[in-house]
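Note that one protein chain of the assembly has been removed; the remaining protein chains are unaltered in position.
The letters A, B and C name the chains in turn, as written, and every chain counts its residues from 1.
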Amino acid sequence: MKEISVGVIGCGYWGPNLIRYFNENRHTALAAVCDLNRDRLEQIKFKYPHAATSTDYRRIIRDPAITAVAIATPVFTHYKLVREALDAGKHVLVEKPLTATVKEAEKLVDRAQQKKLVLLVDHTFIYTGAVRHIKKLVQGAELGSVYYFDSVRINLGLFQHDVNVIWDLAPHDLSIMDYLLEERPVSVVATGASHTPGGLADVAYVTIAFKGNLIAHFHVNWMSPVKIRKIIIGGSKKMAVFDDLDPAEKVKIYDKGISLARPSETAIHQSLVQYRIGDMHAPAHDNREALSTEIEHFVSCIKNGGTPITDGEAGLRVVRILEAADRSLKKGGAKVRL
Amino acid sequence: MKEISVGVIGCGYWGPNLIRYFNENRHTALAAVCDLNRDRLEQIKFKYPHAATSTDYRRIIRDPAITAVAIATPVFTHYKLVREALDAGKHVLVEKPLTATVKEAEKLVDRAQQKKLVLLVDHTFIYTGAVRHIKKLVQGAELGSVYYFDSVRINLGLFQHDVNVIWDLAPHDLSIMDYLLEERPVSVVATGASHTPGGLADVAYVTIAFKGNLIAHFHVNWMSPVKIRKIIIGGSKKMAVFDDLDPAEKVKIYDKGISLARPSETAIHQSLVQYRIGDMHAPAHDNREALSTEIEHFVSCIKNGGTPITDGEAGLRVVRILEAADRSLKKGGAKVRL
Amino acid sequence: MKEISVGVIGCGYWGPNLIRYFNENRHTALAAVCDLNRDRLEQIKFKYPHAATSTDYRRIIRDPAITAVAIATPVFTHYKLVREALDAGKHVLVEKPLTATVKEAEKLVDRAQQKKLVLLVDHTFIYTGAVRHIKKLVQGAELGSVYYFDSVRINLGLFQHDVNVIWDLAPHDLSIMDYLLEERPVSVVATGASHTPGGLADVAYVTIAFKGNLIAHFHVNWMSPVKIRKIIIGGSKKMAVFDDLDPAEKVKIYDKGISLARPSETAIHQSLVQYRIGDMHAPAHDNREALSTEIEHFVSCIKNGGTPITDGEAGLRVVRILEAADRSLKKGGAKVRL
Partner (left out) sequence: MKEISVGVIGCGYWGPNLIRYFNENRHTALAAVCDLNRDRLEQIKFKYPHAATSTDYRRIIRDPAITAVAIATPVFTHYKLVREALDAGKHVLVEKPLTATVKEAEKLVDRAQQKKLVLLVDHTFIYTGAVRHIKKLVQGAELGSVYYFDSVRINLGLFQHDVNVIWDLAPHDLSIMDYLLEERPVSVVATGASHTPGGLADVAYVTIAFKGNLIAHFHVNWMSPVKIRKIIIGGSKKMAVFDDLDPAEKVKIYDKGISLARPSETAIHQSLVQYRIGDMHAPAHDNREALSTEIEHFVSCIKNGGTPITDGEAGLRVVRILEAADRSLKKGGAKVRL
């Protein structure tokens, strides 16, 4: 029985995926789809003749039969749409990043709490078996102290006309970092360059500092000839690599690292550092589609009154870093405190 | 006929390679080797019974029969050793980086010019067929305007006890950037972290800004579980990838990029940017060992009075960036003008 | 306007793909789906509420409103189902291999011709941009004379309980070979082994000989820990590699080969053969989904009375080789003439 009736607003790049998974989930019924572009709507109608379509999002928000709304529109519209949906009593799943500003994000977090509604930010990677597996490693201290978190997400493609490459690509990796690490960021340094009119950075580098000697770095690029999506996490005991494009082994754990000799034991020409090169291990992990797991989780939160793993707070923490990165970028790489 | 008699000072990590190639070159005779470590000297004696060995470098510098000196010692010793060798009238090939400070490098450049001696900095990669090939592409404007230069050189290994990871690994990539690009850097932002006593950064990120919208970035890491040595050069027309670890195709040229639509032609929801995804091309190139080519070049400069491609000036330019990166690193990522 | 009404028989492994693409094609309407398994039917009903479902395939074959039938059932049922569909005047798209015996295939080819109906065998790879591109290279003699065709298709997975691994996996590669090469096979040698009860080979090697010195070889394996899908085509001028699992460059053309020195020019210790190592080239090619292109082609043949590229004759040629391979396999690798 499909007890949750869902409306989807926005069916550009990501929306059709939401539509497909909401249509296939056992608990959700795809009730209505909205987009400003009539051609897109026609294609949706073609594949899903049972769903209503409209160019007016208010049709969805005002429909009392609709329980939950999924929003996959440009970032600058998120605040308004999510707020209206929450005000109308709908549970909301919203595309990342949550909003265009920290202030907006804070307001939405408050509103969802007041209204006791589920607000899930679509940080899809948190719902992959791969990231879940690494979370266990970090929690179980298998990696030891985390030394660095290095992420590369580059490709040729999908220039956005309203946000720069940091806002477009980094939320994926920032949300993974936010989920995996206990430590909280203290400052941001961002550099980048733009090669198109409008001046939105299309290549950027973001360093995040923490209290101790943990460092995180993010390389995002819309103009790379090669596609790379790789995160390396260095720990004092072991190291992990998450290569999202490896079709067979997305997570690899390396029993590699360094050990420190006691200074008294070493002569002047010797290094204090010794290497440990052990085995590599690629654990089997759940391969279910992340979006399917995420929608299950959304459904479960709605039915059981739970708080999503990627709730408004998680979305807010990511937006906080994005906003700081933007400020740093504008000042040519100045350090910005969080 | 081996007309150039060579002495090598330092046979730790890199020295044995210099020794081997000087021994095999038709024009150079391996006359003497010096190192403070007697075990290493014994091994050299074992393989090259015809070479003299000593723990005193002055034996080499004072030997009137020796024409050229190769120096592969820790960075902090370079200035003193190179200066003494030049003062003794020897041509010098010195390990990268040239010196530990800009001041020292400037003095050595002057000294070599005054004495009309060859001073070649061992920026080995400049002598690879791969980098030479990319140079031709850049010169021939095949890539168009260069948009970015992105370098990653990471591995588990070889912690130095006297310099940080930037001074150890980045000179390779800085020298490649210096060789390939016409533009001159204007400022540096460096971030990093240390995880060993002594506080030398073992992971670091360096962004270099130029006058226009060209950006360069360097990721160096001594504690990566995976080995990567990759440079991506994005251009307005084409893009190049230099993967030094690809055994078959080190250079790949991608006929990929973006083209800009005229604003008048585009509706509000359309992107101004369009993608061009064309062929990939991996040119065959000279596969000779770089060190062999470099030593040929050193010999040729000595015999014909030429200036090396990687002369003291090139070494100085690299040291200038290294020094600026250190200053930025100490200030937590502050922008440092060059 | 969806003028072609389609019924799909069989929705196990491959059927759902056919269903999805027939549902999305502008010219075809998914009218009915049949399978013996009620759970599967329910899932289909769930996603495609507009399609009729039944456990009786005759509902589809007898439905006068249905123009075309797609059959994705076990091989041993193909003959009966295709024949009944043709007899009922339906155009047919049938899963590979066409039938379980050469005799059956011959009969179906005849029947389709008599009834002037389209019979398309689902040799999907023929409809990929990659294979189409290689076809152009072969036709344009860019590779020169073809020396060998080497195919590997191995993976852990999908043991069939009615056919061996040759019948299951080799049709893909045999159909590609059949499409690309002008030469016709003259004999087959097949070896293999079975490691499960029932004795169906799960690993096998098939060599095909041609009139000249062209040789083709096929490695198929259901029990490989790694997934490989690679075809190498060696030519006298150039060589091509089709790596179906390479997400970026599926086709690579190598300007590599040998040239023969004249015997008179060579001394006794020299080889007559010299190597040519030139550039590698990865052409951009059409990346559309093969099944989408195939269904377009099926539609076009139905509407315009054309003969499919992968018609019954092509299906028959593949079955001929499969049958010969089986005979060879049973005789422990004896050569079987075609």
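Assume a residue touches a chain if its C-beta (ideal position, glycine included) is under 8 Å from a C-beta of that chain, and two chains touch if they have at least 3 such contacts.
The structure presented is a predicted model; accordingly, all values stated were derived computationally and were not measured.
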Absent chain's touching partners (shown only) are A, B, C
Where C:Ala141, C:Leu245 or C:Val273 are the choices, the one touching the absent chain is C:Val273
Contacting the left-out chain: of A:Val102, A:Leu260, A:Met280 or A:Ile309, that is A:Met280
Per the whole complex, from C:Asn37, C:Thr55, C:Gln139 or C:Asn287 the residue touching the absent chain is C:Asn37
In the full complex, subunit A touches the hidden chain through residues 248-249, 255, 277-284
It is residues of subunit B that touch the chain not shown, namely 23-24, 46-47, 49-50, 226-227, 245, 247-248
Interface residues of subunit C toward the undisplayed chain are 36-37, 147-148, 150, 152, 154, 156-157, 159-161, 187, 189, 191-198, 203, 205, 207, 209, 213-215, 217, 219, 221, 223-226, 232, 234, 236, 239-241, 252, 254, 256-258, 260, 263, 269, 271-273, 275, 277, 280, 332-335
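Simple rule for what comes next: only the chains that are shown with their structure count from here on.
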Whole-angstrom distance, CA centroid of subunit A to CA centroid of subunit B, is 38
Averaging C-alpha coordinates per chain, one finds the centres of subunit A and subunit C separated by a number of Å equal to 40
Here the gap between subunit B and subunit C, centre to centre from mean Cα coordinates and rounded to Å, is 51
Where subunit C touches two or more other chains simultaneously, the residues are 248
